[in-house]
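Worksheet: the structure to be examined is printed underneath.
Only one protein chain is missing; all other protein chains are in place.
Order of writing sets the labels: A and B. Residues in every chain begin at 1.
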Amino acid sequence: MFGVGFVLALALAIFSIGAFGVLTRRDPLVMFISIEMMFNAANLALVDLSNYLKLVQGHALVFFVIAVAAAEVAVGLGIIIAIFRTEKDVNVDHLSELKG
Amino acid sequence: MGLNDILFAIFSFGALSSAIAVVLTRNTVHAALHFVGHLLCLAVLYCLLNAPLLGVLQVMVYAGAVMVLFVFAVMILDMGEQEHAPLFNSAGQALGAGILGALLLGLLAWGLGRGGLDQALAPAGAASLPGVETDNIAQVARSLFREGALTFEAVGILLLTAVVAVMVMAKRKLES
Partner (left out) sequence: MGLLIFTAAVVANFAGMIGASAVLGPKRRNAVKDEPFECGSLPVGPNRTRFHIRFYLTAILFLIFDIEVVFLYPFITIFRNELGLYGLEVMGIFLLVLIFGLAYEWRRGGMEWD
């Protein structure tokens, strides 16, 4: 009843919700969480398809995606903290110093 | 309507609703906690999809280390005064982003539907091949270290880059 297509549709929905969150929210941490949600949606699609095709290469790729996402979180959160640590109002729209 | 289907229904509904809650909640700590719930629902879905190693990995690394990092970042950034900030910049922007998100969803669904996967016959969670379920760790290990050995080394260098970058940023903050 809940076949391959259902889980793929769920992964698509989670991806779109994450994309909506990145585009809309002004809080840098929630934007970052939405990016992580997009990573997770891709992982879910990979696991579902490797279950359908009975291959484990999908699982290995999920391993790598999780490692890359974790390294990215480490560096990205460091940057966010370095920028916003002394700000009172945390809003990404205030980052306009590089604007010509 | 076996146990598999019931668990599938419960946890996919949980994953979807916590994903929506992450995007729509005003408080940052609440968003992080909803995301932890989302990760745990996804971990259960991985286990239901014959990937128990990935379910455990998701809980250990993602929900266990990455989300701890997020919560630390929330506490460091001192977000106590965000309660009366507007959730979206303007209603028009939220509507535009919603339309774009719906278009993205439609485009991806159309692209996947062309592959015929919506009529796929293999039910999720069926361990129909002998040895698929019990040998999962060894199979993943074989795929990781024989075919993906080069990618594995590249991930090692990526982690080294992350350590160096974090040390540079942190030591500058500590000394300043």
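For the reader, a short list of remarks on this structure follows.
As a convention for this text, contacts are C-beta pairs under 8 Å (C-beta built on N, C-alpha and C of every residue); 3 or more make two chains touch, one makes a residue touch a chain.
Since the structure is predicted, the reported quantities are computational estimates derived from the model, not experimental observations.
When the whole complex is considered, the residue among A:F20, A:F63 or A:F84 that touches the unshown chain is A:F63.
The chain not shown here is touched by just one of B:L49, B:V66 or B:L108, and that residue is B:V66. By the touch criterion stated above, the residues of chain B touching the omitted chain are 3, 53, 57, 60-61, 64-66, 68-69, 72-73, 75-76, 78, 80, 137-138, 140-142, 144-145, 149, 152-153, 155-157, 159-160, 162-164, 166-167, 170-171, 173-174.
Annotation for chain A: contacts to the undisplayed chain at residues 63, 66-67, 70-71, 73-74, 77-78, 81.
Throughout what follows, only the chains that are shown with their structure count from here on.
Put simply, the C-alpha centre of chain A and that of chain B have 7 angstrom between them. The touching residues of chain A, when paired with chain B in their complex, are 1-10, 12-21, 23-27, 29-30, 32-34, 36-37, 40, 43-44, 47-48, 50-52, 54, 56-57, 59-64, 66-71, 73-75, 77-82, 84-85, 88-91, 93. Residues 1, 5, 8-9, 12, 15-16, 19-20, 22-23, 28, 31-32, 35, 38-39, 42, 45-46, 49-51, 53-54, 57-58, 61-62, 65-66, 69-70, 73-74, 76-77, 79, 81-82, 85-89, 93-94, 97-98, 100-102, 104-105, 108-109, 112, 117-125, 129, 132, 136, 139-140, 142-144, 147-148, 151-152, 155, 158-159, 161-162, 165-166, 169-170, 173 of chain B are the ones that touch chain A when the two sit in their complex.
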